[in-house]
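Report on one structure; see the data block that follows.
One protein chain omitted, others in place.
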Amino acid sequence: MPTAAPAAPLTNTSIEGAIDHLKASYPDAISADDREGYGGIIVDSAQLLDIARVIRDELGFDYLSSATAVDYLGAGDHMEMVYHAYRSSGGGTLVFKAQTDRDNAEIPSLVSVWRGADFQEREAWDLYGIRFPGHPNLKRILMWEGFHGHPMRKDWREAYYEEELKPFDSRWPGGHVHRAEEKNVFGKNVSYPREIDLSRLMDTSETAVYQSLGLGVDVERVMDKDGFETNELVVNMGPHHPSTHGVFRMVLTVDGETVTSLEPVMGYLHRNHEKIGERNTYLHNIPFTDRLDYISSMGNNHGYVLAVEQLLSLGRRYNEPTYRCEALRVMMVELSRIVNHLWAIGFWLNDIGAFFTPVLYFIQERERILDFFEAVAGSRMMCNYMRFGGLFADLPERLKSVSNLTNDRVRDYNTMQFLTEMVSERIPRTIDELEQLLTQNEILIERSVGVGVLSAEDAINYSAAGPLLRGSGVPYDIRRADPYSIYEELDFDVAVEDAGDMYARYRVRVKELRESVRILRQILPRLEATKGQSIWADGKPGAYAPRVPLGEAYGRVENGKGELGYYIVSAGGRSGTANPWRYHVRAPSFINLTPMGIMSKGYKVADIVGILGSIDIVLGETDR
Amino acid sequence: MYGTGLAKGLLLTLRHFVDSYIDDIRYGFRKYSHSVDNFGVRQGTQTKGVITVQYPDEKVAVPERFRFVPFLIIEDEDHPTRAGKDWCTSCGICAKVCPPQCIWIVRGNDPVTGRPVPEPEAFFIDIDICMNCGYCAEYCPFDAIKMDHDYELASYDRTTHHIHDKDRLSKPNSYWRSIAPTRAYEEMLSRGTWEHKDAAKEARRGQTSSRPSAPRPAAQAAPAPAQPAAQATPAPAASAGGATPWSEDDAKREERRRKALERKARRAAKRGG
Partner (left out) sequence: MDLNLQELNATEFPVPAELESNIAITSLSQLYNWGRRNSMWPMLFGLACCAIEMIATASSRFDFSRFGFEVMRATPRQADLMIVSGTVTKKMVVPIVRLYNQMPEPKYVLAMGACASGGGPFKEGYNVVSGMDKYLPVDVYVPGCPPTPQALLYGMIALQRKIDGQSIANGDDVPWYGAGSAEPTPVPVLGPDIIDPRQMDMIRRQAERAAQEMTALGTRELPAAMQLAPAKTAASTAAPAEAAPANGNALAYELPTGGTPWTEAEDIREKRRLRALARKALRASRRASAEEE
């Protein structure tokens, strides 16, 4: 075997080895990204497609996690697509980038290599105006068709634009209050291009949605077959629909009851998280991350602070978070994972017909956990608990309240006792009840077994993450595959099911609930042991404007919904500010919708809401 | 056998149904009791299931760290030297750390010299923008802005009610101490005084010149005010910010105030003589 030998080991090489192999194969097209604080390689966009195939097939990076654009206006004046790929068997991330002009931005589409790039490339087109030749369905995804401009470009300004970066000068010391509406003629957050033509004004967003489905009556087919007419029917679901988990919309074509194609339409909750995030300082973004996946805000905080801590660790004055801080983080994240899964299972049952009884049972437990969050972090949902290198505050001695309003009733619990009771009794009991109620329920089994099947290959190729990926038999959990925080020393199993259907995803979630309880059981003694230790490495809270060194970072965590990644580019000294240059969220809810189309094909209309429910999306994160 | 899973589930719902009555019997007439024993247990971890909060008749009191919209702390009306004075020095840190930039501060200027004075001339918070994140309170170096616990703010007209100005925002220090006794106590420890930093500075200046060994106020305010008995007392008048519920502490403050006055008198005498 003279030449075929390297094929097998190549899929096991380290990241450096992989880069070396690529450099050897494509010496002209690949250069190392040697900007300060950056990593990975820059690929010539002319050969991107070939190289991507090599990366996937020869090097084994079969999972494209994140693909995002960066606008380097004033810093090279180019657009850049940044791809994060890794192996579904575990290990680090291969970062590769392709650059293009700002004016005529064009980068070959990678959809033919990784289907998971589909929505992400559409997003880059929508927000950055980068065209992707070869993309099968390149149209706007978050904004509507016909919107003026590509809003994430650095030189695009919104109607209420005030200043490039926060904090705004108008707030202090001469902060005479005004509302942004007062500065706009229309009193609204709108601005129109100069060349607006009102005589031919029409809403093109709807037609664009339907055009992509190739609709329109095919007369020949209709009149065919002995006068017996069958028509494909278009069914629109959402954005206001009781089972779309928010303002999500699906346009289906059905043949009888059977779905022949499904097109997700989103952006109804696109609230410009990233644009605002690039104006914010690093600190400002933490409470904004709460509002991404608003069911599990602790996990969002965690991913973001990990990414920024990665950047901070490039600098000199950086202290690792203390052990107690890490333990508290893990505890909070696991509690919010429990909340997330209880919520997901409950609402999935709503979707498949068990209307509200299971939800009401499960969110009872959520209320207790939220009470705990409220007492520790200050808010039930928007916890805003983590800080760079630390936390907002340590656990209070007692979870207690003070009477303030009329008829206020006071509660007072010992924190550790409350936690212990939660972890050892209440949550396991709820999970038992959940299983008793559902796992063997014949109706549930008949509704969900064999429905919404996603094969392992498709799950990987479509960049599915979280329970959706593990429900398809891929044992990929970032807590194990690429451990962060103190997960390495904790004892838990990766939940996995092979069937790839709705029921398998449900089973994965139940298993993860149990694993979370197992983790929490290990965390509690660690909290007792570290009692008295500061949550800050140097004993005092971090600064509100940390000096973040130049560079890029990609921090990812296993959130309830899947891989939550934050890609952050620090301008560091370039702009001399505490604001990120690029702030991108690799949202699991968003990317998990990519396989929605193939998962629904061939199933009945009534299964669609169930399939969507089993993916478990939150619109705040889908649309950002 | 087909149907056992279903039956099991139905059994569970039946058990929940029965449990709800058992809870009713268990709590019966004590349902509306004020005490921690009843309400705390019913809304805590030891009860089965969840029991409805009869909202306007009984409200779940929010925990100390709860954050809603911010408010500004001013000195109590009965403070000897700084009554009604802002704690805020208009340093602008809250406006800088505010993520949605909803804080507007007009820094005060001395009318004669035109130089900035450490108090805000105007202070606005647009609660239609505020995201209740609590940064302003967290990063305020003077403990002058805090997150309020009063969430009952619904209004019929946002144009007139939703920009809180300084009058609306200002609440006395005693109010903060009544809604968050533990945290107020912790802040006092780190600040070294129950009063504003400046007041302490003034006091210390007086001490070092006259009697260096005098104990600092912090040492006097010994036991943590976190006594459950104190909180179990019925609610004081809500936002009026009346008297603090702990009388023991009041006495201590009174004591300190008396000592401060004595010191002042001594100093005046010294200067005179």
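Chains: A and B, in written order; residue numbering restarts at 1 for each.
Keep in mind that, in the parts below, a residue touches a chain if its C-beta (ideal position, glycine included) is under 8 Å from a C-beta of that chain, and two chains touch if they have at least 3 such contacts.
All of these numbers come straight from a predicted model, not from anything done at the bench.
Colleague: Which one, B:D24, B:D128 or B:E262, makes contact with the chain that was left out?
Modeller: Checking each option in B:D24, B:D128 or B:E262, the one touching the absent chain turns out to be B:D128.
Colleague: Determine which one of A:R53, A:K139, A:K188 or A:R317 touches the chain that has been left out.
Modeller: Checking the options A:R53, A:K139, A:K188 or A:R317, the one contacting the hidden chain is A:K188.
Colleague: Consider the whole complex, including the chain that is not shown, and state which of A:A85, A:A124, A:A354 or A:M382 touches that chain.
Modeller: Residue touching the chain left out of view: A:M382.
Colleague: Determine and list the chain B residues touching the chain excluded from the picture.
Modeller: Counting over the whole complex, chain B touches the hidden chain at residues 49-56, 59-60, 62, 68-69, 99-100, 102, 106-107, 109, 111, 114-116, 121-122, 124, 126-132, 151-163, 165-167.
Colleague: Considering the whole complex, not just the chains shown, which residues of chain A touch the missing one?
Modeller: These residues of chain A touch the chain that is not shown: 142-144, 146-148, 151, 156, 158-162, 169-170, 173-194, 196, 198, 201-205, 239-242, 246-247, 267-273, 275-276, 279, 287-288, 291, 294-295, 359-360, 363-364, 366-367, 370, 380-382, 619-620, 623.
Just so we're on the same page, only the chains that are shown with their structure count from here on.
Colleague: Where on chain B is chain A touching in the complex?
Modeller: Residues 2-6, 8-9, 12-13, 16, 34, 36, 39-40, 43-46, 49-50, 56-67, 90, 92-93, 95-99, 101, 103-107, 116, 122, 124, 126, 131-135, 138-139, 147, 149-150, 152, 163, 178-182, 226, 228, 231-236, 238.
Colleague: Of all residues in chain A, which touch chain B in the complex?
Modeller: 166-168, 170-177, 179, 280-281, 283-288, 290-291, 357, 361, 364, 367-368, 371, 374-379, 382, 384, 392-393, 396-413, 418, 421-422, 425-426, 433, 436-445, 541, 544-545
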